[in-house]
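Before I ask anything, let me first share the structure, which is written out below as structure tokens.
For this depiction, one protein chain was excluded, whereas all remaining protein chains were kept in their positions.
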Amino acid sequence: MIFLRNDYSEGAHPQILEAICKSNMEQTVGYGLDEHCFNAAKLIQSRIKREDADVHFFVGGTQTNFTSISAFLRPHEAVISSSRGHICVHETGAVEACGHKIVAMPTPDAKLKADQIDEAIEYHEDEHFVKPKMVYITNSTELGTMYTKAELQEIRKRCDKYGLYLYLDGARLASALTSSENDLTIEDIATLTDAFYIGGTKNGALFGEALVLSNPVLKPDFRYLLKQKGGMLAKGRLLGIQFEELFRDNLYFELGAHANNMADMLRNGLQSKGYPFFSDSFTNQLFPIFPNETAQFLAEHVSFENECKIDEKNRCIRFVTSWATTQEDIEKLLALL
Amino acid sequence: MIFLRNDYSEGAHPQILEAICKSNMEQTVGYGLDEHCFNAAKLIQSRIKREDADVHFFVGGTQTNFTSISAFLRPHEAVISSSRGHICVHETGAVEACGHKIVAMPTPDAKLKADQIDEAIEYHEDEHFVKPKMVYITNSTELGTMYTKAELQEIRKRCDKYGLYLYLDGARLASALTSSENDLTIEDIATLTDAFYIGGTKNGALFGEALVLSNPVLKPDFRYLLKQKGGMLAKGRLLGIQFEELFRDNLYFELGAHANNMADMLRNGLQSKGYPFFSDSFTNQLFPIFPNETAQFLAEHVSFENECKIDEKNRCIRFVTSWATTQEDIEKLLALL
Amino acid sequence: MIFLRNDYSEGAHPQILEAICKSNMEQTVGYGLDEHCFNAAKLIQSRIKREDADVHFFVGGTQTNFTSISAFLRPHEAVISSSRGHICVHETGAVEACGHKIVAMPTPDAKLKADQIDEAIEYHEDEHFVKPKMVYITNSTELGTMYTKAELQEIRKRCDKYGLYLYLDGARLASALTSSENDLTIEDIATLTDAFYIGGTKNGALFGEALVLSNPVLKPDFRYLLKQKGGMLAKGRLLGIQFEELFRDNLYFELGAHANNMADMLRNGLQSKGYPFFSDSFTNQLFPIFPNETAQFLAEHVSFENECKIDEKNRCIRFVTSWATTQEDIEKLLALL
Partner (left out) sequence: MIFLRNDYSEGAHPQILEAICKSNMEQTVGYGLDEHCFNAAKLIQSRIKREDADVHFFVGGTQTNFTSISAFLRPHEAVISSSRGHICVHETGAVEACGHKIVAMPTPDAKLKADQIDEAIEYHEDEHFVKPKMVYITNSTELGTMYTKAELQEIRKRCDKYGLYLYLDGARLASALTSSENDLTIEDIATLTDAFYIGGTKNGALFGEALVLSNPVLKPDFRYLLKQKGGMLAKGRLLGIQFEELFRDNLYFELGAHANNMADMLRNGLQSKGYPFFSDSFTNQLFPIFPNETAQFLAEHVSFENECKIDEKNRCIRFVTSWATTQEDIEKLLALL
């Protein structure tokens, strides 16, 4: 079985696992106050050129999202998001469970448009409505698409205009930043957002996301929220150790690039065989459209997820490549078609 | 100034106010455990032919909605509503503040369609999504439209099919049930829903809504929620006294009918002058479309709310009639055009 | 039956009811944006000598408390309160339902001691604990006791030292401020607290509490919270009208003084008959201790609440006087003993 179901099907990249093993009997204080966490935070600050930013480590993305939103917003404040945003759809109402409405704007390509921020602001007239205070975007998005630098700058302008925080969910940031079509750097992201997270779980870590708080308004007491929402890991160093490996040299970006290379090969192969795509993805998630029988046949040999029905005869499926995907697997898959 | 801004612009219908005055020096226990509340509950039970139903009194509608939803749902459960539903739009995220997502289905006429329930259920596949557990509808709706008996029965069927509670927000129930186009009785509503509320604030009470719980599953410990969410009035008898007046004889329906008569007169007048309407309303809210300059001119003489822009030259405004609206006012308004 | 069960057994003081009746057919906008509310706010600002304070009107006290706490605190922040504080005990966990822990400090007389603030702060060491950010006190307290000016100043000092907001629940403020033993003015309270509310429900209003926000930090967006938490009354003017009556001249204080006079008479009578008291109350709640059989006998003639068991033979009960209590009733009661 070729496994293209997701980018968290295996454990960790061997270098990361080795670091965990090597440090196993070290004795440290808990809760992320150890040297590994401090060092990993410094590596990240230095890589994003924001020595002043705060860095907090989480085990998973849902946790990171709702803890941040809960920390940033007052009870009547809301988040603007694409209607395909992960927080809108796939987190079992975690944001609402923390008390906040998500103002979902319909976006076929999963990218929030700057004009939709105007639209959302205008709609919420007075105190009978929630008050939008934050914009949530993902990069790469739930459909594998990416924001350009110009788009992100335009979104930033609207946020400034309306006094909104800009938060970027980087569960798949490595893939976005190493895509052939990308024109954003991680420094750009650190500059243009108020907060963003660097996803580890989907890019070779056993688990782990690094939240970066650039806007000083968002920093006070964040660790209280981290603890309250269940995100403070007892053996917090496990997160530090992993991000040390990812950011000591270039591993974080190398793993993203590998996933993209595998996706490029797959996309090119599928395109040359004439299959259309549901979204223009140049990252590690591809959304090809297949006739139903082809999809059924593939399912016998490949593990993947169904995205949606296209019409009576065709459906869209999702292939996800990762740091662990091999060229052999891609070739085998293409040979099936 | 002709006041058609809303149906809560005055105090109470004189008969209700008189009852409050007459009982003023009675000494009763607090929190809705007095004889007036018991008697009012009995009058309602008898009128809806559900002696087994529980009746709870609230001061306002937002309170009634979020307290009920909070009482009925577990944390991961969600409410399906028209995207124009009052809870979606005009309650400052009160439902989300209680932890629940609203699954908003776009409906141009503010009426949720039975098929949209199927759609919502199908979309929410597994535990990564919220779980729809309740359907919220308003009657009459935010656009003055109404559910037919057939429509309500069809919604009930879907609720039964999927194990959903059906809750009807009756802030303007009096107007709906006394509309010339209505084919539903209050008994039908008590039979077809699991819970609904009978709106007093917008139909001649100083304030007050009577929540009816028909489904026994929803009854236990409801008074705890009433207290916790701030809905338990110290001098609870004020609610009982008012609903005694409304339901002792037929006052509740007479007041609704009066509001509708005034709206009919206004609608007919506007139609005969050639003005189109944004929605097909036969209740006490009308949504005529006027050229911008006409709307501006009217605003000098009439107090009303803007609903929305139609195009560069026209806009939709809202007129609301009430138990207190006079024929003279309607005539004066029509004479302006 | 002599009714000393509580101070909200009747409707409204006749002057207040009359004002409601007189204004009944006035047409106003809703939600507290009418002239009566503006005028009432001005009367209060002027009476407390804080023209800069914001005033918001609520229907009831539980609502006022949880809405304020919810508006003032971030999710990890907590309220310090006497363990007998109304929010700790009698509000069905409304504060916790908004997400906040109450740090309850045991106080036999229901008065929080300034040193207990130190104690609470010291106990909460780091981010594994909640962070106390607010002090909640009631005046008069749940046991009828009162804060002296020196005590309130001392509490203020600790609040300043630790960066805590001071909030005073004035459900029975009228009784406190007109007590023979009181040395605080309403101006003192407005100066020494960050926020407090002036209770109307228990002092002659049909219902209503006026929240005063003195600290500018607490003001932004408060009306969003008022709406979200269900406290925004459609016919908001009802609150304005009542507080106009209470604060136009001196009615608020006269009603409190009357209740206290009745309590003084009752206390003196009981003392002269040798009955001890559970608390030193010089306000409108008295907590006499009776042998069980005396209490049982009284219950046949007087409506009151049981407070607690003292020992096998004696119990403490609560008598509450109000603006409506008559000298005849007190004399009758004393004659029974």
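Order of writing sets the chain letters: A, B and C. Residues in each chain are counted from 1.
Simple rule for what comes next: a contact is a pair of C-beta atoms (placed from the backbone, for glycine too) under 8 Å apart; a residue touches a chain by one contact, two chains touch by 3 or more.
In this text, all values refer to a predicted model and were calculated from it rather than measured experimentally.
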Pick out which of C:G11, C:G99, C:G144 or C:G236 touches the chain that's been left out of the picture. C:G99
With the missing chain put back, one of A:P75, A:G231, A:G256 or A:P288 would touch it. Which one? A:G231
Where C:V89, C:M265 or C:I310 are the choices, the one touching the absent chain is C:V89
Touching the missing chain, which residues of subunit B? 31, 70-71, 74-76, 98-99, 127-128, 130-131, 221, 223-228, 232
Please output the residues of subunit C touching the missing chain, sorted low to high. 75-76, 78, 89-93, 96-101, 104, 127-130
Positions on subunit A contacted by the hidden chain, ascending: 1, 3, 5-6, 8-12, 14, 17, 20-21, 23-30, 59-63, 66-67, 91-94, 97, 201-202, 206-207, 224-225, 227-235, 238, 303, 324
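Convention: only the chains that are shown with their structure count from here on.
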If I count partner chains per residue in subunit B, which residues reach a count of at least 2? 91-93, 97
